[in-house]
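Here the complex is missing a single protein chain, while all its other protein chains stay put.
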Amino acid sequence: MKGFASDNNAGVHPAIFKAMEEANKNHVVGYGDDPFTEKAIKIIKTEFGEDTEVFFVFNGTGANVLGLSSVTQSWNSIICADTAHIEEDECGAPEKFTGCKLLPVESVRGKITPESIRHHLKGFDFEHHSQPAVISISQVTEMGTVYKPEEIIALADLAHKNNMFLHMDGARIANAAVALNLPFKAFTKDCGVDILSFGGTKNGMMMGESVLFFNPLLAKNTKYLRKQSMQLYSKMRFVGAQFEAYFENDLWKKSASHANKMAKLLETEIKKIPEIKLTQEVEANGVFAVIPRKIIKPLQEKFFFYMWDDIKSEVRWMTSFDTTEQEIFEFVALIKELLNTHY
Amino acid sequence: MKGFASDNNAGVHPAIFKAMEEANKNHVVGYGDDPFTEKAIKIIKTEFGEDTEVFFVFNGTGANVLGLSSVTQSWNSIICADTAHIEEDECGAPEKFTGCKLLPVESVRGKITPESIRHHLKGFDFEHHSQPAVISISQVTEMGTVYKPEEIIALADLAHKNNMFLHMDGARIANAAVALNLPFKAFTKDCGVDILSFGGTKNGMMMGESVLFFNPLLAKNTKYLRKQSMQLYSKMRFVGAQFEAYFENDLWKKSASHANKMAKLLETEIKKIPEIKLTQEVEANGVFAVIPRKIIKPLQEKFFFYMWDDIKSEVRWMTSFDTTEQEIFEFVALIKELLNTHY
Amino acid sequence: MKGFASDNNAGVHPAIFKAMEEANKNHVVGYGDDPFTEKAIKIIKTEFGEDTEVFFVFNGTGANVLGLSSVTQSWNSIICADTAHIEEDECGAPEKFTGCKLLPVESVRGKITPESIRHHLKGFDFEHHSQPAVISISQVTEMGTVYKPEEIIALADLAHKNNMFLHMDGARIANAAVALNLPFKAFTKDCGVDILSFGGTKNGMMMGESVLFFNPLLAKNTKYLRKQSMQLYSKMRFVGAQFEAYFENDLWKKSASHANKMAKLLETEIKKIPEIKLTQEVEANGVFAVIPRKIIKPLQEKFFFYMWDDIKSEVRWMTSFDTTEQEIFEFVALIKELLNTHY
Partner (left out) sequence: MKGFASDNNAGVHPAIFKAMEEANKNHVVGYGDDPFTEKAIKIIKTEFGEDTEVFFVFNGTGANVLGLSSVTQSWNSIICADTAHIEEDECGAPEKFTGCKLLPVESVRGKITPESIRHHLKGFDFEHHSQPAVISISQVTEMGTVYKPEEIIALADLAHKNNMFLHMDGARIANAAVALNLPFKAFTKDCGVDILSFGGTKNGMMMGESVLFFNPLLAKNTKYLRKQSMQLYSKMRFVGAQFEAYFENDLWKKSASHANKMAKLLETEIKKIPEIKLTQEVEANGVFAVIPRKIIKPLQEKFFFYMWDDIKSEVRWMTSFDTTEQEIFEFVALIKELLNTHY
């Protein structure tokens, strides 16, 4: 059964699987000193610049925590959207591992702005107050929206003026790149992002996550933190091989383009149904909608998805690299059928 | 130079000092197995009930962190006002030591309500989400206001319905007791408070803070946590002796009554000055006011106090057990003089 | 290039790879609510008993830390061998995540005994002292030796008499099972082990690690700790599928038997070389030897392996599921050649 629950409910893209299979020959040194990892890092450096430091990890929470812990001390604070994955969905891993205070800010469509966070830029040098050190944003946001380069620049400037860093949680960064029609570097490093969680698992990898530092000084202790945060993989070649395949022939772009396109198609079809109200503009691969409560259960029986906000009867539908047009049409058809049946 | 900066800028009440001096005889066993500590604990148990567990600590942050860490695990969250001491003024000690996530809630006049926190009561049993475990309130609040018993009961009920605890930061609890004209127990344990930081330092002690648990089961590991949080005092008799004196002849009540009365006097006098606008009702020993920016510096040169909100030109004036009527009148006279001079 | 550096320098067993490929169809729910994970857990429960709680994680350090953190508080201590992985090779992850003190004990051939740890069983109830909570042993040990059931029972009894738990780091547990010629359960749960890190990565899996609790009460908070320790895998089906294949047709046993047999062969051949001194009895898949310093570099150029103790010129050679007899013979031949050349 397919569905629209999450892009991580999809499997692994066949090309990535094949690359792992090819990497499964002979012995190689563990923990990253292997040719697959080296090659993957080289590709990423080509993409983002030679002075980029790259660390592979197991999952997105690991990537976020490793990136944040590399640039903070326990008496720091981290400013983020109230909807941010690090605030809502990581069971407090950032606080536990970094010791930092997270300062959630009311977001609009998943985004924060210099204005919305300015009240937290206070108490610098005052030892009673957690010292603001990082602004963290998600790209794509948790609401399916995409920060524009100028929005990122504004936050980066504000961060840097206050001797802070800008962190980007790029669990769905490929979908953002496609949405913006920009290379990765153009809306990350070039906009002033300092630390990037660069994810691939939600776009067809098996477990492909990484942390990128655009200033090598920020990463000087990261190798210890990666081990201590239980994110150092012995058979790292199997992540390296995935990333290599991910960049080959722009596989990442094809997969993300497809997912975004499918979300647009779903949006288009849903807009035709008057009983359903889209709550966010569809900019990447997520569709948010308020739907009649009565059709949720029967709809989920055929196509699995999650409630987003139970009180509002809002649901989230995610598309992925392997979503098909047919699935979209079948899904929409079922919605219509259920609406007719239940009213 | 006296001032209105904070009630902890005052010294130690002479009666308390004398009690410490009397305790300074002979040898006694360290770390709390002494007759002074025992007697003080007995007095507190008489006040709050025999099944109260009492732990003396060094300071207010220590009390809050020890209380909270006794009833949480690192994957829990703690809901509090955005103005709470644990959120704003403890440099992240609660996050660092407990590992928990703090969930600040927009407060009105320093208070939170069941309505204002309800959106955080979610994600129970869902392992991606920090599990809500504690609601924490300050009595007196950081805005000088006082929770009424029924407000506390409402929060306690909500907490308990969700298998959570209600923690009260009572750094100024004596001022609240006087304001409410109630014994301590009536607006803490009797209202459903589970853990209380019971403070005395701001009301004339030298370093008199304690954590009270109204259910002994909650405190079964607290002795280890107190040592590990660096809050176990070798010469504890000097805290025990203070608490004994604090309760003798209702010294706490006299001191807090006086401080509150002085704040009321200051409020009354300030209300007569049209250029100054009080921003909070005066319920305990804190007075908050927006004053003309130009008089702040010269006023601070004679009477020290802190800015509360620089942008709004809001200041905070605290009275203490040793504030005199004469100081109030001199202070108000100086304000008037400065207002005339500067405009 | 193959070598004897570590059993994690080997790749993935083809049968396991094939199982992952078969799992790579359709969508399944993430984070473990999928049929592959369910089936794998069922198989493990069949092996260890229905009341076993099973948690899949990414790597061995993650397994150890998750298991230990589930049964400790920060004021506890954990007793282990001075050679233990948790003491020597995890960059302090156990201390960082649990807050506990590790108490390393001088080990003999990688093992600890009731006698060797008894001096640490003190200070119970004394709040100044970290409270001993866990004895942790490795099976196979880091020195390639294997605890006999009676040795495990003795440690478990001692632990339980002191209200402590026995943890086993089973990163190479399959090699131990083969060495002992016993089913897993017979030398773990049946001997009193409470928490088991059950590993598969070093025996032909891609990333197959798990934590087993033989008393479900110990695991009641583990799901939160797994998420918070960044060990919860979104596409968990790919771990589940591996474990399923690992148990099918006793694949684990065939792989481990082969590795152990190759180590024995290496031992036999090495014993014929008078210039080389084996430092440990070969009981599983590790061979430890003091070799002439001058041959190390040239030998490593053809067959990679690590120094174990530079001062003693001691090396460690690990065999794996894919080591061949021919490699052993070529390796030994090269050693002989180098010895002739260099002396």
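Things to note:
Letters A, B and C mark the chains in the order given here, with residues in each chain numbered from 1 onward.
The rule is short, and it goes like this: contacts are C-beta pairs under 8 Å (C-beta built on N, C-alpha and C of every residue); 3 or more make two chains touch, one makes a residue touch a chain.
None of these values were measured; they are calculated from a predicted model.
Per the touch definition above, the residue from A:Leu232, A:Ala245 or A:Val287 contacting the chain not shown is A:Leu232. Between the chain not shown and the residues C:Ile41, C:Leu102, C:Ile117 or C:Ala284, the one that touches is C:Leu102. Touching the chain that is not shown, out of A:Lys223, A:Lys294 or A:Lys336: A:Lys223 (per the contact rule at the top). Note on the undisplayed chain: of the listed residues C:Thr37, C:Thr52 or C:Ser74, the one touching it is C:Ser74. Looking at chain C, the residues touching the absent chain are 74-77, 87-92, 95-96, 99-104, 127-131. Of the residues in chain A, those that touch the hidden partner chain are 31, 73-75, 99, 127-128, 131, 221, 223-228, 232.
Think of the hidden chain as still there; on chain B it touches residues 1-3, 5-6, 8-12, 17, 21, 23-30, 58-62, 65, 90-93, 96-97, 201, 206-207, 224, 227-235, 238, 304, 320.
Note that only the chains that are shown with their structure count from here on.
Relative to chain A, the most remote chain by averaged C-alpha coordinates is B.
Chain A and chain C have CA centres that are 33 Å apart. For chain C, the set of residues touching two or more other chains reads 224, 227-228, 232.
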